[in-house]
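Coming up: chain A.
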Amino acid sequence: MKMKLPAMALSALMIASPVMADLVFPSLSYRTGPYAAGGIPFADGYADYFTMLNARDGGIGGVEARVLECETGYNTEKGVECYESTKGEGALVYQPLSTGITYQLIPKATADGIAIHSMGYGRTSAANGKVFSNVFNYPANYWNGASGAINYLMSQGDISGKKVALVYHNSAYGKEPIRTLEELSAKHGYDLTLIPVDHPGQEQKSQWLQIRREKPDYVIMYGWGVMNQVAVQEAANIRFNMENFIGIWWSGSENDVLPAGEKANGYKALTFHGVGDDFPVFDDIKEHVVDAGNAAGAGDQIGTVLYNRGLYAAMLAAEAVKTAQEIHGVADINAAQMRDGMEALEITEDKMAALGLPGFGPSFKVSCENHGGPGLVGMTQWDAAAKEWTLISDFSPSDMDLIQPLIDEDSMAYAAENKIEPSC
Partner candidate 1 sequence: MFYREAGDFKTSYTDDNQTFPIKFDRYRYYVVLAIAFGVIPFLINDYWANAFLLPFLIYSIAAIGLNILTGYCGQVSLGTGGFMAVGAYACYKLMTSFPDVNIFFHVIAAGGVTAIVCTAFGLPSLRIKGFYLAVATLAAQFFLVWLFNKVSWFYNYSASGQINAPERFVFGVPVTGANTDAWATYLFCLVFLTISAIIARNLTRGMQGRKWMAIRDMDIAAEIIGVNPMRAKLSAFAVSGFFIGISGALFFAVYLGAVEVGEVFGIQKSFLVLFMIIIGGLGSIFGSFAGAAFLVLLPVVLKLIGVDFLGWPTDIVAHFNLVIVGALIIVFLIAEPHGIAQLWRVAKEKLRLWPFPH
Partner candidate 2 sequence: MLDNSESYVTEDGRTIGGVVMEMKNITLRFGGVVAIKDISFDIREGEIRAIIGPNGAGKSSMLNVISGFYVPQEGEVLFHGKPRPQLRPYEVAQQGIARTFQNIALFEGMTVLDNVMTGRLNKMSSGLLAQAIWRGKAEKEEIENREKAEKIIDFLEIQHIRKTPVSRLPYGLKKRVELARALVSEPSILLLDEPMAGMNVEEKEDMSRFILDVNDEFGTTIALIEHDMGVVMDLSDRVVVMDYGKKIGDGTPSDIRNNQAVIDAYLGVAHD
């Protein structure tokens, strides 16, 4: 949100002027603190897409989109403050961008009738729309990620009897895949070793010596922040074959591999959206946002993994708005209508192509029961020479037969604890 001095005065005026009809998208960003490097590109992408829509199409369905950015610093309390300060502005959907804040907001936002879209993070069992009426985590969640990684490994060869190590951030987020991986190990017969890394993860010698000793065939990582960079570096140090090292999507951005340089070549990461800037939509972003001087950040993040993720989130939100506008026949929708729009969202190849994002993400359809989508995940790989990620697999299904019962179990426990009557 770059501002020139006159523009600043103007914006001060605008605050005073009567509120015009607009669609409010709060962005709980974190451009500071330990995870700033991850938060900045996401927030940029999220904001830029809406800026582009406003400049190119005059908003969504004729109504201007307004991104309210609020800095959380990845801090739960700031997140609550941000939520409270923005919800009165007519907020349509929240991207809490932190597992902690998501947990916090689930009951609050549900009570307030505002939707949460925790895309690829947050509470996995929120995929059960029967219990979590206002929480969406399509197109994929952590358990899909875990299953997707195993599926990918199986597509590379027989996995039974192999050793898989999970290196995880020792927090709620990092512990998410354990259950799934354990169930999968029972099913497919691989050995699972759990290796936690405590926050912040600056020093991981012990963990990687352990990996060197136990020689797992594959390492899966659920890391975040500095832990990612150190892990990739240490893996390179012990000459662990990068081909066999798979990160979750939060461990698969340029930030994570660049410090290790050449040696990170071949490192893989899961994803649920496209990489690179080879999509028509980026031309529009360049034209309407960057060149117009309205880019949210420095403009140097465009096309990075996390920028694309922010852009993808914005695209899904905008599409949900369009769906809601169709359903309810009003252009200036409210939060409840937005929720309906998200629940009826359908993303198809054609739609994405029309948006200038052909093949950018999986095709999926949200329903009242299933807020998580089909759980299609793809695999990307780092090319250190070209300094870019490439998608090396299709968005392929994860083992929903195994995951769905887990989702049901966890969400029903939540329902029982909080006396929620499952709907749909």
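By our rule, a residue touches a chain if its C-beta (ideal position, glycine included) is under 8 Å from a C-beta of that chain, and two chains touch if they have at least 3 such contacts; residues count from 1.
Keep in mind how these were chosen: all candidates are chains of the complex that A comes from, given by their letters.
A quick note: this is a predicted structure, and the numbers were derived from the prediction, not measured.
Per the touch definition at the top, the candidate among 1 or 2 touching chain A in this complex is 1. Chain A meets candidate 1 in the complex at residues 1-3, 7-8, 11-12, 15, 29, 31-33, 36, 40, 69-71, 73-78, 80-81, 83-85, 87-88, 98-100, 103-104, 106-108, 110-111, 123-125, 170-173, 175-176, 179, 198-199, 410, 413-414, 417-419.
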